[in-house]
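Before I ask anything, let me first share the structure, which is written out below as C-alpha cells.
With one protein chain removed, the remaining protein chains of the complex are shown where they sit.
By written order: A and B. Residues from 1 in each chain.
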Amino acid sequence: MSPTPSPPTTSACGTCALNNAANLRRLGVDPSGHDLVVALAGNPNTGKSTVFNALTGLRQHVGNWAGKTVDRAEGGFEYHERRYKLVDLPGTYSLLSTSEDEDIARDFLVFGRPDVTTVVVDATRLERDLNLVLQILQITTRVVVAVNLVDEARRHGITVDFRHLSRELGVPAVGMAARRGTGIEDLLDAVERVALSPTSFGGRRLIHRNRRLERAVSHLAERVARHVPGVTNPRWVALRLLEGDATLERAVAEGRLRELVADPAELRSETVPEEPDA
Amino acid sequence: MTRSPILDETDRLRAELPENFRDDIVESLYAEAARISATSLSHGERPARPTLDKLLDRILTHRVWGFLAMGALLFGVFWFTIAGAAVPSDLLSNLLVEHGHEQLNRLSRLLSLPDWMSGLLVDGVYLSTAWVVAVMLPPMAIFFPLFTILEDFGYLPRVAFNLDRLFAKAGAHGKQALTMMMGYGCNAAGVTATRIIDSPRERLIAVITNNFSICNGRWPVLILLGTVFLGQLAPPPLAAVVAAASVTTVAALGVLTALVVSWGLSRTVLRGATSVYSLELPPYRPPRIWRTLYTSLIDRTLKVLRRAVTMAAPAGAATWLISNITVADASLAAHLVDLLAPLGWLMGLNGIILLAYVVAIPANEIVVPTILMLTMTLGTNLFGAEQGVLLELGTAETATVLVQAGGWTLLTAVNLMLFTLLHNPCGTTILTIWHETRSATWTAVATLLPVGLGIVVTSLTAAVARWAGWG
Partner (left out) sequence: MNTTLDRLSPGETATVTALDVEGPQRRRLMDLGILPGTRIRAERSSPLGDPTAYLVRGSLLVLRRNHAGRIHVDRHQG
C-alpha cells in the first residue's frame, strides 16, 4: 500500500475560503494524487468529524452522539505544498474488542500503515480517551494526539499541560477547539513534523503489570522479531497472537506475516522528498 | 496445514498465562492512562459536571417534563416546518409548475417537436421533477436544520435514554434507538449505522425495524397529506397545528411499530439475551446555528433533493408512457389500475395509489406526484387533462383534484399516511440491507414484512371505518 508520487498539483479548490491556517488548502472529496496518508482516529463524540471538516473543508455531517461515523470517510488537504489524504476512521473506545467498526479502524492502522495517525481525544475525558491512544501507540508511534475541546475543559476548570503529555506519550500533543477552528495550524505542523520524520512505525512499549504476561509477551516478541525481520511492533503482534487474533494467526500459518507487518520505510523514502532540516 | 513454530509457541505461552490475562492488558492500559492523565491535568475549583448540564438533564429526562419536552420538541419541529413551508412552496409551484411548464410548452411548439417527445419530456419528465422540487424543497430546508440543531445540542441520546426501557422490554439493543434516529434522516444510513451494534441478533432486529423510522423521502408526503386533508378539517388558524399533530402521530406510531415488531422478532425467530451496551450522554453543546443551517442545506437538503429529482425524472417518463401506451382500447395504466383496484379497495386506498407505489419503488419521494398524474388522467376527466399530464397545481388545489377526480375521502388520506409509514423500504435501502446482511432471506423479510403490515393495518382501518359508516 505505497503512496503514489503526486503529479504537479493545481488548485482543486480555487474558491475555497482559507481559514486561519494560512497554508492549508482544503481539497474536499478529491484526495487523489496525495503524497501522504493521515488516519484520523478517536473515541466517539470527541469532535473527530469536526476536525475532519476543519482540515478538508468537507461538510461531513457532525452529530453529538456516539457511533456517528460508521464508515470510513476520506478527504484531502494540502499543506506546505504537500498533499495529504485524510482517512476518517470509525469512532471507537478501543481496538481490542471485536465489533465491526473496531475491526475497520484497527485493520487500517495495522495494514493500511498511514504515514501519520492523528488521535483526537476529549480534554474533559482525557483518562478514558488515553486508553485508545495507548493502544494505538502500541501499533505505531507515528502519532499526533489532538486534544480537542480544550475550551470546554477550561469551562470545567481543567487545564492540560501539553508539554508534559507529549513527553509522557513520546509523541506530539496539541490543544484544539475544533468547533471554533483554533489549533488547526498547530495540528498541521505536528502532522507534518511526524510525517517527515524518519521515525519507524514501531510501537510504544507498554509494560504489563502482570509479570507472567510481561514475560510471555517479551519472549514471543523476540521470536516474532527473529522470524519476521523488519517487523516494527513485535510486542503488539505477540500480544495479539496471545489473544488469538484470527487475522494474524492466519497470516503466520500462511507465511504472510512479513508482508502484513513489516516496515514499509523503504517504500516511503522513495516517494517522500527529504526535508533538509528535518 | 503445517503448524508454524510461532503459533505452537503462542499456544504454549498462552497455556501458562492466568485465565484472566486479557483483563490484565486493559488494566495495564488504564493504569498507565490514569497516571498520565493525572500528571497532565490540573483541576480548578469547579465541579466535574457543570450545573447547567445537570439542570438540563433534570428537565429533559424528567418523569413528566422529559416526555412533555420530547413531544413538544417533535411537534414544534413539524409545526414550524408545515407553517413555514406553505408560502415558499406556493411561490415555487407558481414559478416552476405553472409558468415553467407553459414556457416549455411554448418552446416545444416553437421547435415543433413531435407530440410524443414534448409529451414525454415536458409533461412527463419536467412536470414531475418541478413538482418534486416545489413541494419538497421548502419543508426540507426547514426540517433538516431544525433536526440537526437538536442533534448538535446533544438531545438525541437523551431521547434514547428516556425510551430505553421500552426497547429493553422489546428485546432490542439500547443503541437501536440511535440507529432509528439516524433512519429519520435516511433509512439506508440508518441501516448502515446498525454496525454500532455488535450482536448479530440485535443488529438484524435493528435493520429490519429501521424502515419504521420515517425517512426524509416520506416526511414531505406525510406533511403534504396532513396539510391538504387533515389540516383542512380544522378552522384556518388551527390548520397547521392539526396537520403537525397528524404527522407527529404517524411518527409516534412508527416508534410503536418498531417496538412491537422488535418484540415479536426477539421472541420468535431472533431469540436471545440482550447484550451489554453503552450509551454515552455527551455534554450539551450550544448548537452553532449558522454553521448548522449551512451544513444541513448543503449536506442533507440538496443531497436528498438531487436524489428525488433524479428519481422523479424517469418516474415521470414512466408514468407518461404507461398512460399513453394503449392496449386494447385502454391505456396500460388503466389496465394496471383495474388489476390493483380490488386490493386498493380492501386497503381503503385505490388502484391508482397502489400503481403509484409500484412506479415509485426506487424512491418514495415521488409517490404523490405520480398519484396526481395518474388520477388526473384516469379519474373523472373534470379538468380536461391530457393523458399523463400533471396539471399545474398548487398544494391547495391538490385536495380538490383528489377528492373530485380521484374520489378520495378522509379514509383514503389517513390510510395513505399509514401506508406511507408501513410499506417496503426504497430501492436504495433494500440494496443497503442486502449489502449489510449478505442474506437474501433477511433482505426479503425486511422488505416484505412492512408491506405485509401495511396491507393488514390499512385493511383493518378501512373495515372499521366502513363498518362505522365513515368510508
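We adopt the following convention: a contact is a pair of C-beta atoms (placed from the backbone, for glycine too) under 8 Å apart; a residue touches a chain by one contact, two chains touch by 3 or more.
Quantities reported herein were computed from a predicted structural model and do not represent experimental measurements.
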Contact partner of the left-out chain, one of B:Leu7, B:Leu73, B:Ile149 or B:Leu166: B:Leu166
Hidden partner chain, touching residue among A:Phe52, A:Tyr93, A:Phe108 or A:Trp236: A:Tyr93
Residue, one of A:Lys48, A:Arg125 or A:Arg142, that touches the chain absent here: A:Arg125
Selected residue (touches chain absent from view) among B:Leu281, B:Ala341, B:Ile361 or B:Leu460: B:Leu281
Subunit A residues touching the omitted chain (full complex): 93-94, 96-98, 124-128, 131
Touching residues on subunit B - with respect to the absent chain: 22-23, 26-27, 30, 48-49, 57-58, 61-64, 66-67, 160-166, 168, 174, 198, 274-282
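Criterion: only the chains that are shown with their structure count from here on.
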Distance between the centres, which are taken as Cα means, of subunit B and subunit A, whole angstrom: 36
Of all residues in subunit A, those that touch subunit B in their complex: 44-45, 59-67, 70-71, 90, 93, 96-101, 124, 126-128, 130-131, 133-135, 152, 155-162, 164-165, 168-169, 179, 206-210, 212-213, 216, 219-220, 223-224, 227, 239, 241-244, 249, 252-253, 255, 257
Touching residues (chain side subunit B, partner subunit A) in the complex: 1, 3-7, 9-10, 13-14, 16-18, 21-22, 24-34, 36-46, 48, 50, 148, 151-154, 156-157, 175, 178, 192-193, 195-196, 198, 278-280, 282-283, 285, 288, 294-296, 298-300
